[in-house]
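Here the complex is missing one protein chain, while the rest keep their positions.
Chains here go by letter, A and B, matching the order in which they are written, and residues are numbered from 1 within each.
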Amino acid sequence: MNAPAYNFAYLDEQTKRMIRRAILKAIAIPGYQVPFASREMPMPYGWGTGGVQVTAAILGPQDVLKVIDQGSDDTTNAISIRKFFAKTAGVATTTATIDATVIQTRHRIPETALHENQVLVYQVPIPEPLRFLEPRETETRRMHALAEYGLMHVKLYEDIARFGHIATAYAYPVKVNARYVMDPSPTPKFDNPKMDNSPALQLFGAGREKRIYAIPPYTQVVSLDFEDHPFEPYRFNAPCALCAAENSYLDEIVTDDKGGRMFVCSDTDYCEGRQAAGHHGSLSAAPYKEKAGSHG
Amino acid sequence: MADLDMLENVEPLLVAESLSKSYGRIAACRDVSFSLYPGEVLAIVGESGSGKSTLLQILSGQLTPSAGHVSYRMRDGITRDLTTLGEAERRFLFRTDWGFVHQDPAQGLRMAVSAGANVGERLMAVGWNHYGRIRETASDWLGRVEIDVARIDDAPRTYSGGMRQRLQIARNLVTEPRLVFMDEPTGGLDVSVQARLLDLVRSLVAELHLAVIIVTHDLAVARLLSHRVMVMKDGRVIETGLTDQVLDDPREPYTQLLVSSILPP
Partner (left out) sequence: MYVAVKGGERAIENAHRLLAHARRGDQSVAEISLDQISEQLGLAVDRVMSEGSLYDRELAALAIKQARGDLIEAIFLVRAFRATLPRFGAGEPVDTGAMRVRRRVSATFKDIPGGQILGPTFDYTHRLLDPALAEGFVPEAPAAAEASTAPTPRVTDILGRDGLIEPSPQAEDGASVGDLTREPLNFPADRDLRLQNLARGDEGFLLAMGYSTQRGYGRNHPFVGEIRFGEVEVELFAEDVGFAVPLGSIELTECQMVNQFKGSATEAPCFTRGYGLAFGQSERKTMSMALVDRALRARELGEEALAPAQDEEFVMSHSDNVQATGFVEHLKLPHYVDFQSELGLLRKLRQEFAKAFAEANTPDAMKEAAE
């Protein structure tokens, strides 16, 4: 048997070329889902193959790569992907957002503001924002082509009629460059405003569904809503227990089986940075106890 | 009935010229021509197999004729041949200036979505972005079609047949279309429910100056609603004229047969 020899960043040059063409097309049409011939990768479909293919196609030897999952560098899948690129590309890796040139992420946008020399690569499970309203691909393609988004608004209307609120907490649909409705990937709606007018390039890869889309830098991204029910980002109303941050998205940690809870920054790099700079949360205080009907 | 003298100097809204449709050797529709004016109600009557439903599909742009043309005068005043419209234009037309009322209301409604959303959808599709106003307009329309406004958040799955049909009408009229197609709108409804629906349609047509093309096998419906009637048999129009004249004094033997088979009320 021949031991396989891998190209830089695993993918062969032909494949990278194909993916780059798709990326360029995506950048030229912000928010539009470009079909591409996704390859089988060494990790399963659904586990980030789209993001990995996009990253592999754009990575160069001088890049510095950061990989996060749920905002943390240390979750199992983030580690697995980071090791994959360390092994197949030999690029420098980092956990510091500010030092990275390429950031691959699953389900969060870093709290630290991004700058012009950065590319944010999102892992996307279901790229089609209309998928759960209309399962047929042939029909949703037509709706995008004709900008027929009435069905999306019907869903939002129904939510308000039924719950009094738009009942979408993550993967909250946005309109990009005033033309295409897009799924931002399952980031919490808290992160939506960060996509608007960002200096960084944002690329989205869906491996299993075989779609790539993009938001070029400084592009308008607006969350869908009604004038009288405007979009509101949600965040648990308390400072981070470790670094006292008031404006970061918080993870809820269950500390005991009596309802004990603690709220901590989801973005581990951001939290550690604040702690290193001398900010401290109320860690000495007793963990937050859940009381019925008394949430912030 | 509307005063037809006023229509003399007005351009037709829809013109059909020599429409034909065949499937292999079967001719569903042969050489049909007519003009429809704003505010005019035209009934196409015939038994099953007469070609009337095929004709309706062609007139509403859902089927391409094998021969002939359909032209429509758009809101900007320009008359267009339907086949020259792009898909986007045709779909837009279907959602704004036209209405289509299906015989089975489940086909013309989103059954799992609330009545308010059903009526509001067209508004949202043309850019309405204020929940309160959309809801208010929807409530208003529910009132106009005599549906209890308290049912605005119920899905049509919970409605009776007559209510569903009235909801379908509201959903179609909310964008104030100028032309509405109706395919056996009273089919499958109880007689008393039919009567109520027809009354409603008649008053809405008059109030909104709607042009309507209604397909029906029921001459009583034609008599109640239409100014003009076209009788179809085997794909051809065998008789046409003012409704009262055709139904009171039918010329063709087939029309006489149809008229004489209406059971006396």
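One rule holds in what follows: a contact is a pair of C-beta atoms (placed from the backbone, for glycine too) under 8 Å apart; a residue touches a chain by one contact, two chains touch by 3 or more.
Since this is a predicted model, take the numbers as computed values, not measurements.
Q: Touching the left-out chain: which of A:R17, A:K87, A:H115 or A:H165?
A: Only one of A:R17, A:K87, A:H115 or A:H165 touches the chain omitted from view, namely A:H165.
Q: Would you mind spotting which of A:I79, A:L133, A:L146 or A:A244 touches the chain that isn't drawn?
A: Considering the complete complex, A:I79 is the one touching the chain left out.
Q: State which residues belonging to chain A touch the missing partner chain.
A: Contact residues on chain A toward the absent chain are 1, 4, 6, 12, 35-42, 44-47, 49, 69-71, 74-80, 83, 106-108, 125, 135-138, 163-165, 167, 169-171, 186-190, 208, 210-211, 234-236, 241-242, 249-253, 255, 262, 264, 266, 268, 271, 283, 287, 293, 295.
As a working rule, only the chains that are shown with their structure count from here on.
Q: Roughly how many whole angstrom separate the Cα centroids of chain A and chain B?
A: It comes to 48 Å between the two C-alpha centres.
Q: Which residues of chain B touch chain A in their complex?
A: Against chain A, the touching part of chain B is residues 87-88, 91, 95, 110, 113-114, 116-117, 120-122, 124-125, 129-132, 134-135, 152-153.
Q: Under the touch definition given earlier, write down the residues of chain A that touch chain B in their complex.
A: Residues in contact with chain B: 142, 145-146, 148-151, 153-154, 157-158, 160-162, 226-229.
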